[in-house]
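Structure in structure tokens, see below.
In this view, the complex is presented without one of its protein chains, the others remaining in place.
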Amino acid sequence: MFAHLSASLVDGLLIGFVYGIAAMGLSLIWGVMRVINLAHGATMALGMFCIYGLFTKLGINPYLGVPLAALLALLFGFLIYGVALHRVMQSGYLYTLLATFAVNMIIIGVGTTLFTTSPRNVDFSLGSLQMGSEILLGTRLVAAVASVVITVALYLFLYFTRTGKAIRAVSNNRAAAELMGISSTQVLALSFGLGTMLAAVAGGLTATFFPFTILSGGAYQLKSFVICVLGGLGNPLGALFGGLILGALEGIVPVFMPVSWVPVVEFGLFVLVLVVRPTGLMGAK
Amino acid sequence: MSFWRSAGFWINVLLVAIGGAVVLLIHQDTLRETVFTILMFVILASSLNIIMGLTGYVNFGHIVFFGLGGYFGFFLLSQLGWPLYLCMIAGGALSVVIALVVGAAVLRLRGAYFALATIGINEAARAFVANFAPFGGATGLYVNFSAYNAYGGSSKALWWIFTLLWIVTIITVVVCYLVKHSRFGLGLIAIREDEDAAMVMGVKTPWAKTAAFALSAFFPALVGTLYFFKNGNVEPEDAFRFQLSLEILVMVMLGGKGYVLGPIIGALAYERLRGVLLVSPLFKNLHLALSGAILLLIVLFMPGGLVGWVRDRLPRLRRWLE
Partner (left out) sequence: MKTFMSFVVALGLAGAIILQPLGAAAADKSILIGFTASQTGKLNVEATRQINGLNLWVEQVNQAGGIKLPDGTHVKVQTKYYDDESNKERVQELYTRLISSDKADFLISPYSSGLADAAAVMAQQYNKIMITTGASSDSIFKKGYTLVYMTYTPASRYLTGALDVLLKLDPAAKKIAIIHENDKFSTDVVTALKKYAEDKGMEVPMFEGYDSGATDFAPFINKIPKGVDGVMGGGHFADTTTFARQFYEKKVPAKMLALLVAPPEPKFAELGDACIGVIGPSQWEPFATYSPEAAKAEKVEWFGPTVQDFLKLYSAKYGKEEPSYHSAGGYAAGLILQKGIEAAGSLDTDKVQAAIDKEDMYTFYGRIKFNTTPNLHGLQDGHEMIYIQWRKDKQGKPEKIAVWPASAASAAPVLRKVE
């Protein structure tokens, strides 16, 4: 029983790191821009396809492919902001949300035409590590480590660079930040780009161990919502914590009840946390 | 109450009433099916408009009432053999009860927090029903083809289902109009504009919000029961499609939220647009992307929806378009 529990817990936590990265992007976008990004999942799927394309067509190692995908995603994020979001930034969250939903439809529509919905698999392995009765996969370990590195980098960026401070300032009070001479348009575009980049990176890392289709992003997007709420909406660093909680839940819950009940528990908890403690389990702010 | 003298009232009601009556008169099957889908969306969008358009609370999980209420109605019909109209009402009643319980908790949240919670509720409900044995779990429920014989054979049954749906549509539109022009509706609009101020002005906001939520939950359940009966079966995947929830929201926005006419026009425009793109060989592969692009244009350049746009351009028509 104990061995089973610890094995499931470790598996869950490892995957939780990657969930955390995806949610971090969503949380950053919400925190700075007050936008619920419904194109987040689609962007993740694009990240997966980017890694897949680079790996199978050009033979580029997935871990070299991830930074490349990140750069492309950053530019893509700027593009989405400029075309779809900038005009409605002042109109309230319903409009920005619909705008991102429209972007989602466009990505999925074009993606289905280009790639069809047939599943892809990046056949790439780093072997596995045997620890007692537990088997840890190389790709998952690397993904977890990469997630921690990215989180630290994001923290350093947000707290110790001028641009990062500007992002936090806009997040706290956009009007005041503008009075201080911060160009909020640049900051908003940058935040959206960063959020999109995190989605693509999470997608790329996931692609190294899970098969996927152009529609796969949807499931991760829903998970990201749950994580954001667990970690505190608009608190990007809390998202990693939320991801770990979700991962742990997915590991532990099946030990005690049928696996198909996991989503009931997850989303039930999600609603409960929102109602009881909308600032998240960490509950800072 | 002098709503029967108002032009706006009659335009809305006559639009759906005549629309359905024409179909019944022409009695052509393809037309019936097309209009069935439109009326279904009109009801879903109009009922969503009660909570979203008037109160300003954006509900992403509106489809949960269609799913749960419809499932319950279909359960009574297929497993216990209740007559159709009783099943509809029972499904609606369950839906209202659930909305009251859930609403009391979730409506304390404001803005995007409420919107997010409703996503969670829909997913939780879908996962729950997929595991709930009395509703057939993942396999769902179905009726034998002979069930249609009780309504004079399957062909008559389809027309009968259509007629019921038509009546429900008219009732929904009338209710939406009455709510909007009642004291209760004014309270809801006050909540939308400034909830704290509304509270100060004496609107019992928790009660009003919950009542609006429960009212909006009733009609989707009726549609659900009818739709599942028409299909002859139901599975969790069809009953709680998040995508459909979003599409209904798009219809409300397309037509213009807060106007009674908005969801009607929105549902009609959206469904016809998709329908045309879907059967046209030119756009076959790109219709999803194209719908997305059109939605984006509307969001960016017509924030008030079609009805709002016309009202802005032609102020004289405002009396007619409510």
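All chains are identified by letter, namely A and B, in their written order; residue positions are counted from 1 within each chain.
Just so we're on the same page, a residue touches a chain if its C-beta (ideal position, glycine included) is under 8 Å from a C-beta of that chain, and two chains touch if they have at least 3 such contacts.
Just so it is clear, the model here is predicted, and its values are computed rather than measured.
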Shown chains touched by the missing chain? A, B
For a quick check of understanding: of B:E195, B:E235 or B:E322, which residue touches the chain that isn't displayed? B:E235
Missing-chain contacts on subunit A, rising order, are 4, 7-8, 11-12, 15, 109, 112, 116-121, 123, 125, 128, 135, 137, 206, 209-213, 215-216, 218-220, 222, 250-255, 258-260, 262-263
List the residues of subunit B that touch the chain left out of this view. 28-30, 32-34, 36-37, 127, 130-131, 137-140, 142-146, 154-155, 158, 230-233, 235, 237-238, 241, 243-244, 275, 278-279, 281-282, 284-285, 287-288
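Criterion: only the chains that are shown with their structure count from here on.
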Chain-centre distance (mean CA atoms) for subunit A and subunit B, in whole Å, is 32
Can you check the complex and tell me which residues of subunit B touch subunit A? 58, 105-106, 108-109, 111-113, 115-117, 119-121, 123-124, 126-128, 130-131, 138, 246, 249-250, 253, 285-293, 295-296, 299-300, 303
Sites on subunit A touched by subunit B in the complex: 30, 34, 36, 38, 83-84, 87-88, 91, 93-95, 97-99, 101-106, 108-110, 112-113, 222, 225-226, 229, 233, 258, 260-264, 266-268, 270-271, 274-275, 278
